[in-house]
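Missing here is one protein chain; the remaining ones are kept as they sit in the complex.
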Amino acid sequence: MKQVTHEIQIATHGKGLYEFTSQIERWLSGQHPQTGLLTVFCRHTSASLVIQENADRDVVADLADFFARLVPEDTRLYRHTAEGPDDMTSHIRSALTNTQLSIPIHQGELALGAWQGVYLFEHRDHPHRRSIVLHLLMDS
Amino acid sequence: MKQVTHEIQIATHGKGLYEFTSQIERWLSGQHPQTGLLTVFCRHTSASLVIQENADRDVVADLADFFARLVPEDTRLYRHTAEGPDDMTSHIRSALTNTQLSIPIHQGELALGAWQGVYLFEHRDHPHRRSIVLHLLMDS
Partner (left out) sequence: MKQVTHEIQIATHGKGLYEFTSQIERWLSGQHPQTGLLTVFCRHTSASLVIQENADRDVVADLADFFARLVPEDTRLYRHTAEGPDDMTSHIRSALTNTQLSIPIHQGELALGAWQGVYLFEHRDHPHRRSIVLHLLMDS
């Protein structure tokens, strides 16, 4: 067995879900794991990770709308407002989703289901470069 | 060290939480890990995973009720309605809980606390067969 780490950057331009499954798979395909565990870690507290359906784009739009309703950008609700009305809401929306995901590699394939994609959930309005660390444990 | 993967199926018959801790432990007991890390991965976006108290059945009933109130089945709220009123809500409820859980094996035992059980949280009304991939890293 061996382990490898790798850092990738994802450019975002405003709130929403950005699929990066193919970016992960491109890196993985150079490693040829037969059995393994891939961990995806988001180094931010105002963007997060989620595995969602990637067949119908409406799903991620509805998901983003739900979080907008659940965690309103009403600065009267928060103490931490110095970084703008979309900052504290970003921390809360991140806490409700994931900072980290681990996905087994089973029979030479990432164990994602037929309709599962890996998304970065950007919670801020302004463009950002988000840093994601990948850790792969695999048969050598 | 070595790693092993295994796929299990869980039959569901409507919404609710289905404990499968004993199914996990049955498989683990054939592997005899002393130290390790078990990862449980749900290959679906309309069912999810949660670790919850397994002492009082009321806990999981209250938990299911909470999610029913938080994510209402009101199709006016969603674009993605073609697969029924319980589909988009399933994706949201999955995003709020977990697609993956990893549990250490410490001193020969899964590190679950005294009252912790591992549950599949089914969000759809119709019966489904849910596929769960287990990944075990262990001392060989």
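We call the chains A and B, going by the order they appear; numbering starts again at 1 in every chain.
The criterion applied here is as follows: contacts are C-beta pairs under 8 Å (C-beta built on N, C-alpha and C of every residue); 3 or more make two chains touch, one makes a residue touch a chain.
These figures come from a predicted structure and were not determined experimentally.
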{"item": "Which residue of B:Gln52, B:Thr81 or B:Ser131 touches the chain not shown here", "value": "B:Gln52"}
{"item": "Omitted-chain contact residue, chosen from A:Ala55, A:Ala95 or A:Ala114", "value": "A:Ala95"}
{"item": "Absent-chain interface as seen on chain A, which is shown", "value": "1-5, 7, 39, 41, 43-45, 70-71, 77-80, 82, 88, 91-92, 94-96, 98-100, 102, 131, 133-135, 137"}
{"item": "Missing-partner contacts on chain B, residue numbers", "value": "1, 35-37, 50-53, 56, 58-59, 61-63, 65-66, 70, 96-98, 101-107, 111-113, 115-116, 137, 139"}
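As a working rule, only the chains that are shown with their structure count from here on.
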{"item": "Whole-Å separation of chain centres (CA-atom averages), chain A against chain B", "value": "20"}
